[in-house]
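With one protein chain withheld, the remaining protein chains of the complex are depicted in position.
Up next, subunit A:
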Amino acid sequence: MWHENIDHANVINRTKTTMRQTLLRLPTRNSVWAFRASRPAQIASTRRSFASEASPSPEVYDVVVVGGGPVGLTLAASLGAARTTSHLKVALIEGMDLAPIRNWSPKPDYFANRIVSLIPSTVRLLKEIGAWKHIQQNRVQSYDGMQVWDGMTGARVEFDWNKLWGGKDEQTDTTIAHMVENIHLSHGLLKAIGDLAVQPTMIDKTKVERIQYGEMTGQLDMRDWPVVTLSTGQQLAARLLIGADGGNSPVRTFAGIESRGWDYDRHSMVATFKIEDDSAFPKFAYQRFLPSGPVAILPLPGNFANLAWSTTPEKVTHLKSLAPEDFVAMVNAAFRLSYTDIDYLHNLKSGVVEETKWRESVTQHPDPPQIPVRITEVLDGTRASFPLKMRHADKYIAERIALVGDAAHTIHPMAGQGLNSGIGDVYSLVKSLAEGIRHGQDVGSSFTLEPFQSERYLPNNALLGFVDKLHTLYGFESGPLVPLRSLGVEIINRDWFGLKRFLMSQAAKS
């Protein structure tokens, strides 16, 4: 386990500042291997060159992607869009039905509960592969400011360009992230895949049931090729098998790659709300660190907002069981009342509205835009929750195997980086494959895959470690670390050493 010897803190220090630049930076217009969204059909004639169709079963593919989540779909779209990899014969297998995503159409006055924040580099890639143009911009909310504070001491970092000396200039794009519904993103990705000249084989509503090594056939020695057996009985042999199959990755299990980490004993509660008119304020992302976990409100277009509240499973159960108006009161309280009060309110089965009205009248708290405006209504059926964990695979590659996205690493969502780093993996992997092909290498060989792993592993490890330590640091209700963490936050917030401006421009640039 070579990576276990790595000094965590050291890695974080060394890579924290350069991480965003080096690892998440995605292609720009003048990158050496520019993407093209669609390409002429004649390329289709060359597409079989890498694959052999000699044996009737299993069917042979250059690349088999397991998992049609956002990362798997981005991968399929990127492989088809990048010139060097567009001729590969690709199959994507997804256990669930993709039809609802394909046929998704937005309901006015409604936003789904699963929403993801996409950092600028992710959006850059989505533009290059022709997916971003399928995203309806009136359902995307970007923000360039954040309010983050400590629920115990009130120490706060404000990331607000208008408040920094000099303000923002016209040239720089100061956007920190764009909020998009997961289903909207996947819908756009499926459309981008539909636009490709060479279509990958999309197999949905079908599970991968078994993966084993192939056999010696007439023409090919497939004994080191993974062969995937689907729930339909169909078999696919892969020159390269890519696991984009989420946290419980069957591909990773097949490859015998250990994944290490822990469960947080925390769930993340999500929901979508209507909010009071906030047109007088900038659209900010808000996060308050409570000892049980951070609670965040993220902006959506119009008078909507999204919740991500990480807390104990018992408290999540309580939040789900509350009447809608009590739940709304509870969330408003989470940004206004003391932790003692919030903790107490979790014991109430009803009457939260009443109780919080009284408590808010005797509690001093900041006003918007330092805290979110009041939420007024929770949209029906949008309350849901997910268990939180931290996992990192020992390695991302093996012979003819690669892991991307949550299959390779699962992170606490407080920094909104899970999907973004998964898409960073995709960019890096496609780049490595293109490079390998250009040098005449087998796409599945570890020579081809190695650059991907060496580019992604350490930055992901640093990010995982950093977020994990934040989780621990803010888990303390009292003790010596509480004033210390507030001091750190003060130093950043006062823009000493230009630290804040640096962080903000890094976030916008990434």
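Basically, a residue touches a chain if its C-beta (ideal position, glycine included) is under 8 Å from a C-beta of that chain, and two chains touch if they have at least 3 such contacts; residues count from 1.
We adopt the following convention: contacts and distances are computed from a predicted model.
The UniProt record for the undisplayed chain lists the protein name "4-hydroxy-3-methoxy-5-polyprenylbenzoate decarboxylase", from the options "tRNA (guanine(10)-N(2))-methyltransferase", "RING-type E3 ubiquitin transferase", "4-hydroxy-3-methoxy-5-polyprenylbenzoate decarboxylase" or "Putative exosome complex component RRP41". Checked against the full complex, the one of A:136, A:162, A:199 or A:212 touching the unshown chain is A:162. Contact with the chain that does not appear here is found for just one residue of A:369, A:424 or A:459, A:369.
Considering the whole complex, the residue from A:281, A:386 or A:476 that touches the absent chain is A:281.
The chain not displayed touches subunit A at residues 162-163, 167, 279-282, 338, 340-341, 343-344, 358, 362, 364, 366-370.
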